[in-house]
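All protein chains but one are shown in place.
Labels for the chains are A and B, by order of writing; each one numbers its residues from 1.
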Amino acid sequence: MITGLYIPGDSLLHRCPAGVKLIALVLIGIGLIAIDNLFLLCALAVVVAASYSAFAGLGVAPVWQATRAVLVWLALIVLAQALLAGVEAAAETVVRLLILIWSAALVSYTSRLSDMAAVLERGLAAFKPLGVQPEKTAFMIALTLRLVPAIFAIARDVRDAQRARGVDASVVTAIVPALTRIMAHADAVSDALTARGYERWDTAP
Amino acid sequence: MTARDTVLIATFAALTAVLGLLPPLPVPLVPVPITAQTMGVMLAGLMIGPRRGGLAMLLLLGVVALGIPLLAGGRGGLAVFAGPSAGYLIGWPIGAFVTGMLARGATSPAPLFAACLAGGIGVVYACGIPGVALISGISVPTAALASAAFLPGDLIKAGVATAVAVTLRRAYPRLTP
Partner (left out) sequence: MSFIVDHVTVRFQCRIALDDVSAALDERRIAVIGDNGSGKSTFARVLNGLILPDEGRVLVDGRDTLTMGDKIRAHVGFCFQNPDTQLVMPTVAEDLALGLKPLKLAPADIEQRVEDTLDRFEIAHLAQRSVHMLSGGEKQLVALAGVMITAPDTVICDEPTTLLDRRNAANVLAVLKDLACRVILVTHDLGQIADFDRAVWFHDGLIAADGSPSEVAAAYEKSLSGIRA
């Protein structure tokens, strides 16, 4: 039911390790703060947009997809900034935003969930002394993905049952019965996990 | 971390995602239909407590960052943390935590509603508005004005979350401190 943002491919960026891409993203973010020149920013934006095709084999559609989500905001920002601080300042802000958003989206489009999760697990390992459990964290990610369709199905069942009874079925009227069933579902999943030895994942065999 | 804690945290992360996947609702005084997703922030704090509620929101943000489009409108990936709603997102775990803390021991609507207002709205807006200002390059008051459009919808969500919690916290006394 849920498909990730990852777009399969075999390009340079696809083969680049997720950790490297993330570091590059951070560097881009830092660099953006430093650069003041509008012309340079625009050139950088073009480079990033062109990278979708040149280094990721993705074409133009994903660039638009990434932009569409923030289009209204961008328009409002342009308007606000143009009125308050001038056209050049507005242009700088928008271009910076686009560079950051396009770069971030490109990392998401070219990195598998499992690779990103592996980077996260490695990163979390540094916090083990604080009580963080990287293996259980990775599991919780998988569990969340497993639960989304299950909870969606419960919500849909409750709504259908209410409609069948002629009750006005909205989020408001459905939420108490749905939550009740969701909590019962959580209880059952907890029991099954406990029964399979979840608490022994961290102790010695 | 026990199995129960793990599953509850994942459940409320998933629930908040599902609230974003449901069709948005029309709300009086607001020009745009609003999603129920931020109600998940309040419900997490109210139903499973501050620690688990905060972790649930953190988990959801983690999954989104890894590239799964679980935010309202099918948004996700690292790009959402580079956009204008980044501040609000950072406010979700803290908001759930604060809601949970303030709701501790409460059974009547008034303190629960106050908890939702403080955590689900107060904290989230306090993180979101500066975020918008910073990323958009506009002043904080301007950003605050822009965010005011969401207030009526969020107040309604706080009301619904409170009503739900009043009913359900009685059914799960051991769960909700």
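Keep in mind that, in the parts below, a residue touches a chain if its C-beta (ideal position, glycine included) is under 8 Å from a C-beta of that chain, and two chains touch if they have at least 3 such contacts.
These numbers come from a predicted model, not from an experiment.
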{"item": "Neighbouring shown chains of the undisplayed chain, as defined at the top", "value": "A"}
{"item": "Absent-chain contact - pick from A:66, A:117 or A:145", "value": "A:145"}
{"item": "Absent-chain interface as seen on chain A, which is shown", "value": "1, 135, 139, 142-143, 145-146, 149-150, 185, 188-189, 191-197, 199-201, 203-205"}
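Here is the rule we go by: only the chains that are shown with their structure count from here on.
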{"item": "Between chain A and chain B, centroid-to-centroid distance (C-alpha), Å", "value": "16"}
{"item": "List of chain A residues in touch with chain B within their complex", "value": "2, 4-6, 25, 29, 66, 69-70, 73, 76-77, 80-81, 84-85, 89, 92-93, 97, 100-105, 107-109, 111, 113, 116-117, 120, 133, 136-137, 139-141, 143-145, 147-148, 150-152, 155, 170-172, 175-176, 179-180, 182-183, 185-187, 189-191, 193-194, 198-199"}
{"item": "List of chain B residues in touch with chain A within their complex", "value": "1-4, 6-11, 13-15, 17-19, 21-22, 25, 36, 43, 47, 59-60, 62-63, 65-70, 73, 75-84, 135-139, 142, 146, 160, 164, 167-168, 171-172, 175"}
